[in-house]
Structure formats: C-alpha cells, structure tokens
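Dropping a structure here in structure tokens format, bear with me for questions.
Part of the complex only, each chain left as placed.
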Amino acid sequence: MIALENIQFHYPHSSVGVHDINLQVETGEFLVVVGASGSGKSTLLQLIAGFLTPLQGRVLLDHQDVTQLSCGERGLGIVLQDYVLFNHMTVLGNVAYPLKVKGVRQVERHRRARKILHDVGLEALEHYYPSQLSGGQQQRVAIARALVFEPRALLLDEPFSALDASRRESMRQELKHIQRQFGVTTLMITHDQEEALMLGDHVAVLEQGELLQHSAPHQLYTQPVSEAVARFIGRTNFIDAQVINSQRIQTADLGILEVTPHAFTVGQTVRAMIRPEAIIANPVSDIVNRVPTTLVERQFLGAQQRHYLLCGTTTLSLESASTPDHITHVALPPTHIHLFNR
Amino acid sequence: ANTLDAELYDGEQELYEAAQEEGLIVSFDTGPTWANWQSQFNRFTERYPGVQIVFNDLGSGATVVALEQARNRPQADTAYYYASSAINAHEKELLSPFTPINFDSIPDVFKADAGEWFTIHSLNVAFIVNTQLVDEVPQSWEDLLDEQYRNSIVYLDPRSTGQGQVLTLAANYAMGGDLDNLTPGIDYLAELSRNGNVARVVGTTPYAQFVRGEIPIWIGYENDGLKASITDGMGDNAAVVIPEEASVAAPYAISLVKNGPNPNAGRLWLNYVMSDEGQRTFAEGFVRPVNGDIELPDTLVDAPQIRPLDVQKASSISADLSHQWTQHVLNQ
Amino acid sequence: MPRLRFFTVLPLVLPSGIIYTLFFIVPLALLVIAALDSPITTGARLLSEGLVLKSLMTSVALSASTALFSVVVGVVIAEFLYHQPARRRFFLLWLVSLPLVFSGLIVAYGFILLLGRAGFITLSLALIGVDPAWFGRFVYTPQGLVFVYAYFLVPRVVLVMLPVVQGLNRRQLVMAESFGATRWQQIRDVYLPPLMPALVSSWSLCAAVAFGAYGTALALTGSQINLLPLLLYSNISDAGSDMASVALLALLMMCCCLLLTFPGEWIRRRAQHR
Amino acid sequence: MRLITYGYLVYLLAPIVLLLVGAFGDQWSNTLLPEGLTWRWFISVWEETTYRNAMLTTLKLALTTCLINILLVVPLVYGVTLKFPAVAQSITRLLVMLPVAVPQLVIGFAFILAFSTAMLPWLGSPWLLVAGHVVVTFPYLFYTVYADIEASPLKAYERMAQSLGAAEWQRFVHLYLPLVYRSVFTGSLTVAALSIGEFELSNLISGFMTQPYPVVLIQAFYRTTGFACAATLFLLSLALLFSLFSTLVQWRLGRSSSRELPQ
C-alpha cells in the first residue's frame, strides 16, 4: 500500500511542484496517474521513490513512514520511461543486479532471477544483451528487475512513451497481465488518457501539481468533477448557459435545456458539457432537449463517424457508428449533461 | 673494468676507472657534423669503451642559456662553444676550474687562468660555395652584394651562435670597422638582406643542407667546406673561399660544467680532446687545433687577411652585436 | 544527500585540481607576475624595437590566411567525405587525420625534401624550366608556411566540420531545388548559413593553433622569419634578453591565442545548443 | 570536391613518401631521388646512444602520461558529471580547455620561470616533463571521456541503481567503469600519440638525459639526409601505428568517442 499524506513540494527557486496531495493506492491495486506534460506527474513519482524529499507531508509504504528514507531503503521497484537497462550486462545480469548489490550470493541470486525471468516469459533470453531485445522484451526485463527483490510496490514512469503506437497496444496488455499475476501494488504515470482509462483500476488526474480527481475510469469519464478533467479525458462539447432553475438551463443557441437536478444557484452562468457520443441524432420527436440543427461536415473515423453540426452559432460534434444521410434534429439527454462553474 | 694498454698521461687509468663508474659523458653543443666531433667521439669510445658519450647541438649562445636555466640541476658535464660565450658563461659562474693535459700549450689569451674554459681549436670564416648552384664563385664580401647571388646566402644567427657573431665581426673588419665600431659590419649585413641576397638565417649548422644542395652560398667556417669537398664527396662542387678583404680566426673553447653529473668522465673527455690524438683529430677534420705543434693538412692554407680575435673584447661586445643585428638586419 | 556531497566529490576532483594548479595555474601566474613587473617600461622598450609589432603583424597575417585556406579546403573535403559510402569514408578519414598524430617536425623535414631548393618538386619543375632558386625559396617564406601549416590544420577542420556537415538537413537543399533554385543559390542561401558558426569557430581554432606553434617553423626556416612565436623562442634561448620582456611577449602571445580560441568556441557551443 | 580531396591526400602523403625513400637512400645530393639502397642509416641511428635513449624515453613518457591521465580523468569526469551543478560543470569545461588554448611555447616558458628557481628546482627532471605532458594532453582525454559519458545513459543508470540500493562504490565499479572504458581507451590512444609527437613543450623543459625523441630528432635534421630521414621513421611509424590502431578500435567498438574537443 502506498499512501501520500498532504504532500507538498516545489523545486528550489520556483513555485512549480506538487501541492497538498493526498492519495492512496491499495495493496495490489493498479493506479494510473495522468496529466498534461509538466503537471508534476514525474515529480510525484520521484517523491514516492525517494529521489526527492517532500517539504511537508508524509509518504507511507504499508503503513510505515518512509519519508526520510533514501530511495535505496524504500524497496520500491521502479521502471522508467526508457527502462534504463544496463547495456553491458546480460538479461540475467540485469535482473540479478538488485540482489547483487544487496549481497545475495551468486548461485542464489541467479536462481531467483531465473525464476522471475521464467514468470515474465524470458527464460530463453537470459544470455542476451538488452540491445538484442525488442522493445517489449526490454520492458519485461525492466519489470523483472523491478520485481526480483519483491518490492513493496512498482512505480512506472511513462513506460510506453518511447514506443511507437502500434507496439504500445500489445505492451499495455502485457503489463496489465504481469501486474495481475504478481498482484503487486502499482503506480503508473502516463500522459495518455486512453492508456489511463484502459489500464487503471483507478485513475488520478493531476494538473499543475494538484490532484483534480481520483476515481475509477468509468466514473472519471462520465462524471468528471471539473471542466479541466472533462477536457483532458475524452472529447467534449461545451455550451455556455445560465441556470434557470434546479433542472433547467438557458443557452444562447439551443434554447432551454433540461438537466438533472443540480445545486447551482439560479441565474448563475455555467458551462454545460456533453460527450459527442451521447448526443442522439434525429431523435423521436417527443424527446426532451430536442434541437434543430444542420450538418456542416462529416468525418469518417472508421468504426465511427464524426458529424459537425451547427445550431445557431454553436458547433456541436456528434459521434456515432451509424451514418444518417441528414441530421435535422439532435437530442441532448439530460443525464449526459454535466454542469460546471464558469 | 676495462684497462688501458698504455697511459697517455699520468693517472689516466685511475681517471678512466672513476669515469667508468659514471659511465656517461654529457657533452653540450658538440654537434657531430661540426669540427669533426663525430671522429672525436668514435676515437674516444674506441679508447674508452666503458664510457658512453652523448651530446647535443644548440649553438653557442643557446648553450650558455641552457647551462644557466639548469643551474640548479645541471645536465651537462662539458660545454663547448665560441670562446666569447665561454667568457660569458664564466661570468655567470656556471663553470668549474679544470686544467687538462697540455694546458700550458694554450696561449694565455685563449684560456681562463684556472681553466674554467680553454680554447681547443679555432675556425676561420670562409665562403662555402656550391658551384653547381652558382655561376661565378664570389671572392670577397663585396662580391656577395652582387645581384647574381639573389636568394643564395645562408648564415648563422648571431643571437644564438658563435659563428654568427664571428662572421659579423669578419664582415665588420672587411668593411673597415673594428671591435669598437660595429656599424660597418652590421650595415653590410643589413644591405645584404635588403638586396634580397640572404635566403635564410639559421640557428644551427646547415652543413647537411649544404651537402644536399639546398644552399648556394654559406658564410661559415672553412673546415666545413673542406669536409664537404674532400670527405663527403662533393669534390669540385664545393668551393672554399677565404674572403679577400678580411676573415677572422675564431677560437672555440670547452669547459667543465659546475656540479655536472659526471665530473670524472668530463675530465677524461677534456683530457682526451687536449691530448695529441685529440688535437690531431681536429686537424684531420680541417680544423686548426690550438696546439701549434700538430701538423696541418695541406689544404689548410694560411692567408694574411685572417685576423686573430681578442676574445675578451669580443665577449664584452657580443650582446651589443646581437642587439644591433636584430635592430638593423632583422628589423627592416 | 546534498550534505555529503562535498566529501564525496573531493577525492574525485582533488588530484586533478592539484596537478592543474601546480603545473598550469602557478607557472602561468608567475609568468603574468613577471610580465607585469613594470609593464609600461618593458612594453615601451619592446615596442620601440619595432620587431615585436612587425612579428605580430606577420603572425596574424600568417595565421589568418592559413586558417582561411584550411577552412575552405577542409569543408570541401568534409562535404566530399559525407558523400562517400561508410567504409571508404572511414578509410579516407583515417588518411586525412594522419597529420594529427604527426609531430610537426617530421613533416617539416619532409617538406624540405619536397619543396626545398633541392626538393623533389623543385627539381622536377626545373626540368620544365622553372627556376629552382625562385621556387625553392617558397617553402622558407611566410607564404610557404601557409601551405605547410595547412597540412596540419586541414584535418582539424575536417574533424570539426564532418559532424556538422553530416548533421545538416539535406532536405533543405532538396526543398530549395524544388523551388527551382540553382546550385549556386542553394549553396549560398541554404547550405552555407547553417554551417557558418562551425566555420567561424574552426577558423578561429586554426588561427590560434597556427599563431602559437613554432616547431614546424623552427625546423623549416630556422629563426629568421619574423613570427611572434619564433621571436619568443629565440629570446628564450638568447642569453642576453631580460626575463621581464620575454614574459611580456609570452603574455601577449597567450592573450592573442585566448582571444582567438574562446570567442570561436563560444559561437560553436551556442550554435550547438540552439 | 573530388579533386581537392585527392589533391590534399597527395599533398599529405608526398612528404611521407619522400622521407621513406630518403631513409633507404645511400646518397642524396641535389638529385631528384637518392642514389643507392642501404640500411646503414637505420643502423647508425640505432647505434647512437642519444637516439636510443630518446626512443625509450619517449615510450616511457607516453605510457606514464597516459596512466596518470587516466588516473586523473576517470574520477574527475565521474565527479564532474554527477556531482557538479551546471555552473561548476561549465567552469570546469572552460578551465580544462585552457591548456589547449595557451600555446605550448608559453607554457614551456612559464615552466622555465617557475621551476628553475631555487625553491622549485625541478626543471630538467623527468617528472616535470611528465607533468608538462599531462597538462597539455589531459584536456583531450577529458573531453573524449566527458563527451562520451554525456552521451551515455550514466545518469539514468545511477538513479536506477540508487533505487535498487547500490552504494556509491558499487555504482562506480559496476556501472561507470564499464561505460567509460572504451572512451578512456580511445582517448588514451590520442594522448599517447600526442605525447609521442610533442616537441614544443619538451624542447623547453626536458632535461638533457631525458630528452624525448622529437627533441633529439630536430638535431638529426642537421645531419645527412639519409640519417635525418631514418630518424624520422621511428616517429612516423609510431604515429601511423597509433592512428591505425585507434581507427580500428573506433571502427570495431562502434560507439566512437566524439571528438568534442578539436585536436
């Protein structure tokens, strides 16, 4: 279990860092931390790893306060972006290295390294050098090396960013698989929202050093707590509006929209959000929030079509698998409309 | 230890044994192409196989500088140079007194009283001409100014070599100057350069270059010309001319260096050079030994225009000579 | 861990620091002290002799022109090497960089054999009627030194320029070509501008090296050419000269070389970081 | 381009070829090529104590210079890259650059000033010569190794190993040394080659008994052509050997030392 309590950190002579982070990763859980570049994800990971020391707050590993321990003493397995394998050591040498520095005798450390290589399916490659391996194999070596000394948790900093898109997909599956198999608590960093949704048991969204939301992927997507989260995860339509009452809002181009009951005060200006796939094209005529529209442009995305619709001066995008010839009306189901402060 | 069949002088065997302990002689500025030193080395090591001899070739002035820089950690056992450089070194207290055998045969003006330096031979200024490269062999200093010798003349740098100093003095005499008035000689050399007749001024003996055919006319010492012609097979291609107006006989001296690393070997070497055999070796190389009893080869002729040199005086003006040369010849 | 840093760094850096200080900083400091003993009077004396100024001019002219020549030749060779297949490029590069490990002396003598009064080329040319006295003098003149120095400087230029030339975005040329630019327009507008910083810095490097070297010149021409380093050398080996003026001369030379080296380096590094 | 390149190559090789020819020629006087074929110049060079000693001195000098350089530079680069803040790093780079920028003639003269005094009477001692060589060659080794390490994943390795609990000395031995040995090797070849050919400084500061080869070589130029040529061949062949060797090494080792510092 990893727990961060009120972690506060900024780099010397600057105000960037992470601010008042509280976060908990349960034992065996796979948490993905996602955020834009420069949002402090790596900083957070380094604080947990012990490369950086927080100015305030505590880092707990399995309920033990490790805030003042050096990184070597924390016993964490770390896999970095480019894996950082030792190129002059064989696969076996790499995996056995953490045991070597701990003084484990050669026979024993090779036995343990071989076992874990077997588990990640690399037993045949133990005498290879990293440069002779494919990206996926290198990743597995890095993970094996991080797991060999039975770390308290696994930290991964953008392990896929060095790969090309086509390779990434299969490596994700592999990582998920290994993580499940070992049941090791894992914290992974990425800037790719799709990856975060796909892999995480939970996903934490970081922006400018602050934790915006920490929840299960589905909840993150469907119930973002703020406009920032909504913007970052998935594609969205935003519509400016004014609250009429607890169930209605007034928009400039779409008229009055019904929404689910909310707590905004009457007259407040808000921003309404709806996902492109939530909009219904050519709905039945008695549905709520039915709006006339004209189709401006259609983009073929393969499995889906994206439709650009104009309602007054507002452009909506709508994604659907089907391709209606004309779109005269759309409906915005109230349950899919979220309101945010503006 | 090696023994000698017969001693050349009393105590030679004893000195030889002490020298063998040291095993080495460091002889400064005795360049092997110069004044038949190569033969000296050969004969010396033949006689004293237990002692090796090493040497360098710096130029007289540079030798004094080298001795001075190494004053605190002397490198050399003996130093050989133009006599006025010897006086210079003596004034700087770089030398150690030593009276070799036959010391008495040296005229008093050619040695320090206690033997800090003593002359071993002299050399006469001459034009050495490669007749293949020159149509008409120049006979006098005046001739050298002729247009046909454009780019042909090489001589040694007076700042760092004795030969350079001596030939400047010779030119000075020829142009009517004397040791108190260097201007005529300096002006002459300046004009020579200005005419474009001087190809280069070099720091050490260009003997090899002359033999190769790089140099049409070298204002040097007669022995080098004779050696090139007779010993090194240039024959008639090398002509030696004692210039008509004036030439100078330059005394060359040698010294035992103060606190040298191999003092006994150094003494053995100096004794050898002063021995009849050593002096004869000079004569064979067309060098005039200081010991007047040695028979000279026929090719060495005495010419009346060769002037003896007052080394004390020459030493006292040598810095001034360098300076004037730099000012008027180099800097134009 | 920052607290421990000082003690972990010390044993790593101290030996180098001591050697560097003792055998580089201290001697140079003593040199500067000696030179600045009475700089005005010594300097005035040096200047009044006029020789210093003249040597400085010759040196500057020599180093500037030999550097320029080397840069032009070097960049052409680098470009040629760029177009060769890897194996041949490696072989040619080895050949070209040979002079770097040669002592300047070896080749000075080789040049006398080649271009001297009795040199191979001189005598060959004499067969077709070129006056050997005229041609054989060339290598002993400052103009001749330009070519001899280039022997050592060209490889330096090639080694500096080759990575730059290799790193050049060739597609810029293609792009310009697709607009209809002629060969010459391509070189002038697209090829040369990005090379400029590296060219300037290799020029200054070569100029500094040529300015400071005396071995080759000494072996070739003896001491009579008025070059600053030769003047300094003959003053060092002249019994009559006083240390203060020699030191001042040395200081002058050092400053010239630093002035040539560092701005060039600065330009290069700045360009690299962009 | 082709013309200039091959022209330069001819220009580059011509003096070397003539030296070779001259060394085997019996007599060479004002002719196009020497007459006669002989070994005798090699024998006479070898027979002269001065030259034999100088060869040995040069080899010993180069070796010592290399060793000391390695002992200095390997820890220095480690310290500089990993422990120095950015500013100190660039200051170090600048300082290391200095001995290359200052002419060796000036360094030599400074040595004469500093070490011929009664307080530091070291001028002429072999160790001072070694020190001089170390000072003028060590920038080359430093820059070779430094550039190589900068381009290497050392920093990432360090951090990774730290997280695995490796102590400082373990990281130095297990990670840094394996990363650095190639460039140390190629850099040392450069240093040795430079040290072997070094004349300008040695000429001023070497003691007579420990004159390296280039210093005695210049005196060979006052001798017969054949002798002079034969004498150069020792240096020439060493130079060729080194250059060939380092080229081969770089060719085989692939990851070459970038010559950050112009030679």
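By letter and in written order, the chains are A, B, C and D; residue numbering begins at 1 in each of them.
Assume a residue touches a chain if its C-beta (ideal position, glycine included) is under 8 Å from a C-beta of that chain, and two chains touch if they have at least 3 such contacts.
Since the structure is predicted, the reported quantities are computational estimates derived from the model, not experimental observations.
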Formula for the whole complex, using the labels of the chains displayed: A x2, B x1, C x1, D x1
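Rule of thumb we're sticking to: only the chains that are shown with their structure count from here on.
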Reaching subunit B from subunit A through chains that touch each other, fewest steps: 2
Chain at maximum distance from subunit C, centres defined as averaged CA atoms: A
Top chain pair, ranked by how many C-beta pairs fall in contact: C-D
Chain centre separation in whole Å, for subunit D relative to subunit A (CA means): 55
Distance from the mean Cα position of subunit C to that of subunit B, given in whole angstrom: 37
Overlap residues in subunit C, where contacts from two or more other chains coincide: 118, 218, 236
Of all residues in subunit B, the ones touching two or more other chains: 133, 204, 212-213
Residues of subunit B that touch subunit D when the two form their complex: 26, 28, 31-33, 52-57, 69-73, 75-76, 130, 132-133, 204-208, 211-213, 233-234, 261
Sites on subunit B touched by subunit C in the complex: 58-59, 61-62, 64-66, 68, 85, 88, 133, 150-152, 157, 159-160, 199-204, 209, 212-216, 318-319, 322-323, 326-327, 330-331
Residue numbers on subunit C that touch subunit B, as the complex places them: 49-51, 54, 112, 116-118, 133-134, 136-137, 140, 218, 221-224, 226, 234, 236-240
